[in-house]
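Structure first, commentary second.
Complex shown without one protein chain; remaining protein chains in place.
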């Protein structure tokens, strides 16, 4: 029997940074076996449009059964599992090609949003039990991260492939240059994402556990 | 010619509070003429399900052309215009009837999300120019506020009635009991909401102005 | 019998702002009778050295029995009663004359710090009971505010004149230009400071009530 494939994407650096923790984590796990599946890392450009074209190529080429896209989130202190992607690009800064769309649809005439099809509550619960700061996020923003998350869910809707998005903090070396920003060690992120991937791969029926916000 | 009606809803107190700024603002504006339309205030219970039944009754009874629902958001410091409502109830605390749904749809087999149909960027721009702290929010949470926002957009989808949601800060007297929480004076909120309602009423084509978040 | 005088100082705008809430509050209360004492407002330049010379002139000219110096604190959401002034100038930005001292003593060969001689716990308690967001602060920073607070306590040490410092939030119109910053309405600040002045004037033995921070 053919073993499964997990596609794990990370982004190239953006916003003036010289490193992106999402890609550092992805490439560190590249080739690993997690819960019987093989992890395949893929780097996405931080560019509206081109990021989704790159993702489509990865999906076609590797035919994964599960996809986790990672993205850097300055200001967040935990492994932040996203619940929902919305159909809007509203860029506060320019992407790596200089594009800065405002209030444009990711995909015209498509649904307003897609939910993650990963067991997000199980992932957070397992991470916390294992000692990782983790939580559910109700918004992936409106920049290239949400763009990729939305486009991925749209492309995979109705398929058997399950997919979702996780934001991760800055690395300590990035926070050193941005006083006051929380960070997380690369090793913590790598082992945490490895754990979350295993849970995502094995759990089909998510636990019913609170992860909401009041406002 | 018949003049228009704006429905302005606020919630009863919840979460141990004895007052809810959203209702204080709504009732203060009740009966006012704003940009030629008459404001009608309506109080919603902070109860899943019942809140939407109450809203439906208000819509049927008053036939407004525009609805702005207000909600209290502890921790926020500005007039926070919501962009999108999602189809999920995930209650961190019990509502006023003791109900605490987790990961249930607001409305089964309905779309994942609805966008506000108000000119949210114009509202924020006008508020800031006039000296009010204001911003776009990418998440209305997963409690009764989002529940009402989602249910309202679902009911009014395809109709000519435009609608949206605004979260507002705690009142100073509430923040006095929750050290560290930001607040806003009632008078600031009343005059700010009045201004935003006028903009919402008059502007049909929203301005193209950034209001996104990176993550 | 001669009635008493309260000196209430505020600063001129700094840091690119066109208004300073500390002066707006002070001048609004100028001439008022509070608890039998007359409030006298005095504006200080936001300049190291010159601010203390101006304060010394006010003290000599008006011979107050009590002094409350007010200062603007971006990022704070409450009426923030300072506990202690430290003998250091460490300016993150230049003052209004372009001076930016780093790790210099406010006054050479003087004590490391002075505590407020106002009943800070009573002031906070009274404010909270009356519905004002308020708290004790353990640091007045290291800019001109702390400079004035330290110099004032040094000059008045051993005298019968009691004195202290209160930081206050940005005005809403300032926060409108700095998205995410908390603010407070001018009216809330004026009435809150009036209340705090009355408590400061009347209370000689402060209440024993917690106002500490762990770290």
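The letters A, B and C name the chains in turn, as written, and every chain counts its residues from 1.
The criterion applied here is as follows: contacts are C-beta pairs under 8 Å (C-beta built on N, C-alpha and C of every residue); 3 or more make two chains touch, one makes a residue touch a chain.
In this text, all values refer to a predicted model and were calculated from it rather than measured experimentally.
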Touching partners, among the displayed chains, of the absent chain: A, C
Options C:6, C:29 or C:73, residue touching the unrepresented chain: C:73
Chain not shown: contacting residue from A:54, A:181 or A:209: A:181
Interface with the unshown chain - residue positions in chain A: 77-78, 127-135, 172-173, 175-177, 179-185, 187-188
Absent-chain interface as seen on chain C, which is shown: 15, 71-76, 83-84, 86, 88-93, 100, 102-103, 111-115, 121, 136, 138-143, 145, 167, 206, 208-215
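We adopt the following convention: only the chains that are shown with their structure count from here on.
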Overall pattern in which the protein chains touch one another (line/ring/star/complete/other): line
From chain A, the most remote chain by mean C-alpha position: C
Top chain pair, ranked by how many C-beta pairs fall in contact: A-B
Centre-to-centre distance between chain B and chain A (centres being mean Cα positions), rounded to whole Å: 30
Inter-chain centre distance, chain B versus chain C - centres from mean C-alpha coordinates, in Å: 37
Separation of chain A from chain C, taking each centre as the mean of its C-alpha atoms, in whole Å: 47
